[in-house]
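Note that this complex is displayed minus one protein chain, with the remaining chains in position.
Labels run A, B and C following the written order; every chain starts at residue 1.
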Amino acid sequence: MDIAIIGASGYAGGDLIRLLLTHKEADIVCATSRKLAGTPVTKDHIHLKNLIDLEYSNPDIEKIDADFAFLAVPHTAAMQYAGKLKECGIKTVDFSADYRLPREIYEKTYGVKHSDYFKAPYGIPELHRKDVKNADFVANPGCFPTGATLAAAPVAKLAHTIIYDSKSGVSGAGDSISETTHFPNVAENILPYKITAHRHLPEMRQEAAFLESKANVYFTPHLLPAIRGIITTAHILFNEPMELEMIQKLYQDFYKNEHFVRLQPAKLGGVRGSNFCDINFELENDGTRLVAVSAIDNLVKGAAGQAVQNMNIMCGFDEAEGLRMPGMFP
Amino acid sequence: MDIAIIGASGYAGGDLIRLLLTHKEADIVCATSRKLAGTPVTKDHIHLKNLIDLEYSNPDIEKIDADFAFLAVPHTAAMQYAGKLKECGIKTVDFSADYRLPREIYEKTYGVKHSDYFKAPYGIPELHRKDVKNADFVANPGCFPTGATLAAAPVAKLAHTIIYDSKSGVSGAGDSISETTHFPNVAENILPYKITAHRHLPEMRQEAAFLESKANVYFTPHLLPAIRGIITTAHILFNEPMELEMIQKLYQDFYKNEHFVRLQPAKLGGVRGSNFCDINFELENDGTRLVAVSAIDNLVKGAAGQAVQNMNIMCGFDEAEGLRMPGMFP
Amino acid sequence: MDIAIIGASGYAGGDLIRLLLTHKEADIVCATSRKLAGTPVTKDHIHLKNLIDLEYSNPDIEKIDADFAFLAVPHTAAMQYAGKLKECGIKTVDFSADYRLPREIYEKTYGVKHSDYFKAPYGIPELHRKDVKNADFVANPGCFPTGATLAAAPVAKLAHTIIYDSKSGVSGAGDSISETTHFPNVAENILPYKITAHRHLPEMRQEAAFLESKANVYFTPHLLPAIRGIITTAHILFNEPMELEMIQKLYQDFYKNEHFVRLQPAKLGGVRGSNFCDINFELENDGTRLVAVSAIDNLVKGAAGQAVQNMNIMCGFDEAEGLRMPGMFP
Partner (left out) sequence: MDIAIIGASGYAGGDLIRLLLTHKEADIVCATSRKLAGTPVTKDHIHLKNLIDLEYSNPDIEKIDADFAFLAVPHTAAMQYAGKLKECGIKTVDFSADYRLPREIYEKTYGVKHSDYFKAPYGIPELHRKDVKNADFVANPGCFPTGATLAAAPVAKLAHTIIYDSKSGVSGAGDSISETTHFPNVAENILPYKITAHRHLPEMRQEAAFLESKANVYFTPHLLPAIRGIITTAHILFNEPMELEMIQKLYQDFYKNEHFVRLQPAKLGGVRGSNFCDINFELENDGTRLVAVSAIDNLVKGAAGQAVQNMNIMCGFDEAEGLRMPGMFP
């Protein structure tokens, strides 16, 4: 299957290529970049040297000849391309936020008008596999909502309040330099940012609602002095005291058929570079609070890996194809 | 004033000496260590070389000739010495947990019998300055309860729930080696531990009660890949929606006379090596949740610095004496 | 092909399984561990959960039923097993130092008697491919000598002095805890250790001699605050001033057919998790010193990956089989 990657030069693009190189059905035929058009993909993705022989290009979107596309450009840019890819009959997974939310919520959250809105499944396969299966266009979820939602999903509807306290590696901020990502500002610290109003919050609330939860959902992300990975500590407050056994059963049942969700200690070393989401939890002595912790690699289950998982589902491939490499520990 | 440090060889001991060397009134005459008795203090505290000329000793507690003592030994060891120091008329600040809690709560939390219980002020000066002033023996608070309590204190009584999600540098675990502190297990991760039942929780609840709060208080600590410092993200849920202006006024009033609490962005770089606690906060749009973030150096405001601050108050010195060195940024 | 891993529970063992899981010809049938016999391999290798269904065992070496073995036990332990594996006709790659050096040098360097010495090829395929091809037993090189030797090989015989100044991630010290690997002792520092007399030095000298170099070879390793990877800065002093063009040609010719050596900026992000060795160099203005820098992943090209590469050569497989996963950047 011929694959095009629109916007292949960032961290997510590089990780997507890394994964697709091990995918039996995937053949990357086009990798676009405005800035780097004409230079080898390995110019900035030095880890791929000797493994891929392709140059960045910058074609008109209509001229892309591919069976499947990954749209890895920023929000508002994605909406320029999405419709055309649909028209061309190219199945697509979109990494941006442009199709993750209802129109009004999107426009309010991102402070822009949507120029080409349509509905698309929200690609957390563990929750929306059936919709993804039948779709030509899937909105790949945000990294934070993926880890957060999976942590709380089995018990979300029992809660009156859910607070996601997330800690993300710096690659989540992309490869663009900033004061925030200057090494001396990151190391030996952990920085809360967008403390009450991060743009990923509406996705979390949408998924909580999908899970029939009426909980108040809150979110505070932190910048962790690490390169990759997100640990989400979900503080889940119950309407009435819960029993540990019941909680355990809820988690086991919810994830019993899921290859990529593992109920084991959530450590970034367990998931680094892989598409797994590891979850463990502990119930407060009096049963009033559950702390569920999830670990994902923000660039894999939080971006490129989940995108490949969605592609596999959309195309009828084995869901784990291209995602068989274990995480890297240590 | 002649100072004895009982248990001077650990991280807190080393930091205590570091601070006392700049204290005009303090003269360290005795530094004890069982293991290192007879070797220079600079043998393990290499940062102090050329600055202190003293050997570790291991005297009978009754033979210590000093005006003031810092008791920096583990819990259950401290109770062996505390009474004797009192009898000898040596004013003391105790770093351990042995005198921080009511007897029953202590015994339940630490799973031991207390062999020599008495009441002592809980040495967060910003809350208990008057009691500290009149005391001969002060219980120095835990590092987590210090940062957590200061973050929430001004609004604690308005809350129905307070969740302290804390992130601590590894020096908080002391200088003893363990699986948990093995570099490849710490780096590129952030590890939640004692997720619902850390021993510092009862101190937090005690202080919340002191502040007339009826909130349910929860606590989850994390091991941060950093050497020093604690960031506490306090999620404070209110009974009814609050206004930002009122919250701001509460914080400003509460801390207006406090030299060591600063209302500014809470970053570990701002407090590293110093006795300050920096606090900032943000109110949820709908007024239902306040996120207050505090930054302290766990070895200073969380241990040695607060101990010196308590000593200064107990002895009538300027409260900032020996604590004038700014933090180290970057 | 049925594979046995003798000593599968450490970092190198875990990484070896990670790689073999993607190897088309390899089927891991036995993973031994004295301590963990009877527990699943994923008990300590949590990154492998859902990917391998095998328990650690602790069989007599003679009873191992496999076509190929990786001997991943410490030096002096390996010599207990090596002869038996040979007798059983099981081709073997040995991770230890027991067969890397001539007997006398081994015994002097490691301060032990060798109880079962025989000659084995030194498995840097880029230098000894032919010997490896024909061997039943290969000594897998040390991590430092691999990166160092590859950095200097093309010009080694032109030098009068070669100083390898290496910086290794902490996983090189294994998963055993120690003062040296306690997080606060590693972070915010870089520690030179075994400054003039590291046990890997004789391997470096042996390979320099193999390359017909008469240079004095020196080595100083450092412990880097990072998990994985070795950067070696090779300071190469020439007998007479050199021209850059000639140097470039020497490197290009030496490595032109080598898939796993890439002449590009040596960064750990380029090789992390992969079997590549990236090399760049710069010549002093006056031509008297070449600084060649190599980057490898100490657990892959420095251990498990090179072992798989050797196995592939010994068994006639494609040399890159099981080693196709790109490095992980960022």
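Note that in this section contacts are C-beta pairs under 8 Å (C-beta built on N, C-alpha and C of every residue); 3 or more make two chains touch, one makes a residue touch a chain.
Bear in mind the structure is a predicted one, so any value in this text is a computation, not a measurement.
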Of C:S176, C:N189, C:N239 or C:Q252, which residue touches the hidden chain? C:N189
Touching the left-out chain: which of C:A8, C:C143, C:L224 or C:I296? C:L224
For the chain left out of this view, which of A:T22, A:T109 or A:S171 touches it? A:S171
Interface residues of chain B (partner: the chain not displayed): 11, 14, 17-18, 21-22, 45-51, 171, 175, 188, 227-228, 259, 262, 264-265, 267, 269-274, 276, 278, 324-330
Over the whole complex, note the residues of chain C touching the chain we left out. 161, 163, 165, 167, 169, 184-185, 187-192, 195-197, 216, 218, 220, 222, 224-229, 231, 233, 235, 237, 266-269, 272, 282-285, 288-289, 291, 293, 330
Residues of chain A in contact with the chain that isn't shown? 11, 169-171, 175, 177-179, 181-184, 186-188, 225-227
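Methods note: only the chains that are shown with their structure count from here on.
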Hey, which chain ends up farthest from chain A, C-alpha centres compared? B
Cα-centroid distance, chain A relative to chain B, in whole angstrom: 39
So, in whole Å, the Cα centroid of chain B is separated from that of chain C by 46
Between chain A and chain C, the Cα-mean centres are separated in Å by 35
Identify all positions of chain A at which a residue touches two or more other chains, and write them in rising order. 188, 227-228, 267, 269, 272, 330
